[in-house]
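Apart from one protein chain that is not included, each protein chain of the complex appears where it belongs.
The block that comes next holds subunit A.
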Amino acid sequence: MSAQNGRAQPAVPGVGRLHAWRVAVRIARRDAMRYKARSLMVLAMIAVPIIGVSAADVTIRSSQLTVAQEADRELGAADVRLTDGGDGPQPVYQEPHGGSLSVRQAEELAKGAGDSAVESNGESPPVDMTKALPPGARWITDDETYAPVMTKYGLLDVEVRELKADDPIARGITRLDKGRFPRTAGEMSATTAFLKSSGLHIGSQVKVRGLGRSYTIVGAYELPSELDTEQLDALPGAFIEPYKKSPATSKDMWFAPSPSYLVSVEGDFTWDMVKHANTLGVLGDSRVVREHPPARADVPLYQVLPSYGKSQYGGDNGRAEAVAVGVTIVSLSMLEICLLAGPAFAVGARRSRRQLGLVGANGGDRRHVRAIVISSGLVIGVAAAVVGTLLGVALTEVLRGPLEGYVGKRFGGLRLEPLELAAIGGLAVLTGVLAAVVPAVAASRQSVLASLTGRRGVRRASRMLPTAGLFLLCLGVAVVFYATARADNIYTAVLGSGLAEIGLAMMTSVLVGLFGRLGRWLPVAPRLALRDAVRNRGRTAPAVAAVLAAVAGSVAVATYAASKSVEDRQSYQAELPRGAVAVSAYGDAQRDLGQVRAVVAKHYPVTGRVDVSRIYVGPPECATGDGAEKCGSVQPVMPEANKCPSSRQDIGPLTRAQADKLMTDWRCDRPGRPAAIGTEGGVLVGGPGVLHALGIRDGAAEQALARGETVLFDRAYADHGTFKIKLVADSTDVPEDGAEPKGPVKALPAYLSAQSQSYGVTAVVPQRAADAAGMTTTPAGSFFTTASMPTDAQRQALNEDVAKIGTRAQVYLERGYEGNGGVILLALTLFAGLITIGASGITTGLAQADAEPDLRTLAAIGAAGRLRRTLSGFQCAVVAAMGVVLGSIAGVLPAVALRRVEKRHQWNEYRRMLMAGWSDGSNVPHVPVAIPWETLALLVVGVPVGAGLLAALVTRSRPELGRRAEG
């Protein structure tokens, strides 16, 4: 045939390479189909994150509405929504869609009056919006206010709207789920979110506190862009007016309604019409203006204030940070997948050794062999891209309801961005190709002869990589030390830890060699496994590195979470001894105290009760009425000498040395303490029973109270054996020059208790001491001691009864610190465990492919069949163990560094605040470091054992017979 064909013309180089790639892809594609299990495993590894990312992309895009969709949801079918400009019939300026200012405010701002000019100058008369309506307009009103509604569980402040939701103009603002919209004044419909959180349902009666009537819920609806909004809807005039007029409506609870008109006009409500409405003090949110906003030059507000509405904040910074975080997460995930999938491709290349040898014998050079192995990554990457993005989109569609609930918004439609999805798919292809690169290079370095004869050579790992790794490790550790000792930038520590971890991963092959020295003390199966792993570092190292990376990440987060959990536990401020109960009431809730106390006594295993009062200043209505006028305040007086020097007015800025000294000064360490029964200055009026209820065992204090002396728990207020209280007559009268408000000071003889834990109580004043000093008191609540911690059932029963009363009085049960760190740690351990088992499983598969001749030899010299299982188990366990040990070391480092930097950062901040005189002592930093020993033990011991057992279980105990014709 050679005679007929003549000598072949050399191909054009570029085109020729393309043709050679086509063969490579063809071989890879058919191989992928032949070894389905392996292909599916790698495909799943790559596709699963792609499913997540593409689903997230589709979800985000779908939840971004078009201008028209947004207008439909906010304006319904109306052309414009008119609202009161808030400055009476005076002209206002407005942005096309957004903020507004009165002409007066805008002009003052233009003069440079500062932001205070924007503050409203009190209530303005309402504007008659009908004047802004063009002739022939049709409109409906849409008003809303807030009101306390009684639910199954208590009081809930909800938005109450008056909108005739089934009017054609309102179509699109709400979407009816069940039932119908109200038709009579006694009916309301409710959002699904309200029904869910209130425990009410269609047919329930809904009562508003302070209003003597109830409404029947006749339907459930949703606001498509605010699914979480708790809202009730009544017919116009059915709620707001009666509620406003109700005498029982508490004055400070009244929330002025914001009336608006939804207007439908002939044609469009143009920007000129909006500007005309502005001259009448009316704002207009017009559909056509939203869709076609006017030029900036055509907006009077921007003429007066050219910079108005332009972002004053460097939003780009946050964006850049988000992009950086995103890129880091994506690259780390890709690296992890590459490390995991790489060995799988290496298994493939090893099993197809003869096939690759044949390619070499037929003239394939290294480039062609590389192309074939890389093509296997390409083929699986493309499949993963297609499967991942398709499943991602499908998943979004299937889970659309829950996803919409999660983002709190109905999608405008399933919006697919082809370019973005292609880019996400591209990531899958890139991951597949990158994962196959190292195995491809390794396969191409194999000589054709060795491939054809199946001769095994021990592949020596390169020396360059570990050397570079050592350098990176040292550099990383140095950066971490610098970060923890000098810089207070968290990113520096993270960068250092990252470098150290990459360095460690690069050194894996050398470290694996060190593990090999343990071999001589081990029995035959683990010794074989360890020696095999060490001799074949080329395949062991990537798997160990993959485990290392996953475990390091998990351990870092676990260590950080454990430290944070310790910090939370330490900074948790109990308001009462564990199991104790407090009932507190302020203002009008005081009248419910008796009922609430009875409910507590009924449901909880109460062993004792003590009632306490508080001091108040002003006429008697200040005791019971919220928002009563001319009420004063009670202020404990701290002697000048006890004040933290930095907070004193007469001391200027501090030097660093002075600040350092203050950082250990007791006067400056004044953490804020919450109290179960909150009173002004933490001053309670009561007897020795209060001490018992708070678990304070101090005989001298009890005696002092019995003598009529005040018991003081905060030594900063001790003033030569007295505790001084200032009674300020009008709390709203604050001196403008920053001076302290004036008022009579009462000095009460006081005993300073040595007890440090007083649960936020500054002082307990005996009733007769208060009376003697001429101070007026009023009941503030009660403390209860209990025989045991109330059960869930008891708590629910109590909540139900309290809800029935419909009170704002609070019942507080101290349950102590309840962290959720355990769940996070468990999840992290599971994650790291799964990755470890996966990675070591793949390597075991690879080792098994290599070890077949050894196993046959072993069988020939009489080794038992189970040796195969044992060996496989140990091979898996060895990789897992090396990975978790190195990973745990690599993970603890960044977490500790991060915490140390955080500590440094916080102390620096604290010092800065002290120096500036801003510290009130409530922010003394506390940043402990805790190592999650249980998690580490589980990872270091449990996971390798589990991985080994699993590998042993799934390995066949009988050897493969002969060689199969699989190339």
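As a working rule, a residue touches a chain if its C-beta (ideal position, glycine included) is under 8 Å from a C-beta of that chain, and two chains touch if they have at least 3 such contacts; residues count from 1.
Note that contacts and distances are computed from a predicted model.
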{"item": "Per UniProt record, name of the chain withheld from view [\"Fe-S cluster assembly protein SufD\", \"Sarcosine oxidase subunit gamma\", \"ABC transporter ATP-binding protein\" or \"2-oxoisovalerate dehydrogenase subunit beta\"]", "value": "\"ABC transporter ATP-binding protein\""}
{"item": "Contact with the hidden chain (one of A:Ile217, A:Val359, A:Val764 or A:Leu950)", "value": "A:Val359"}
{"item": "Absent-chain contact - pick from A:Arg17, A:Lys152 or A:Arg667", "value": "A:Arg17"}
{"item": "From A:Val327, A:Leu414 or A:Leu449, residue that would touch the chain that is not displayed", "value": "A:Leu449"}
{"item": "Residues of subunit A (touch criterion as defined above) contacting the omitted chain", "value": "1-3, 5-8, 10-13, 15-17, 19-20, 22-23, 26-27, 30-31, 34, 354-355, 358-366, 368, 447-449, 452, 965-967"}
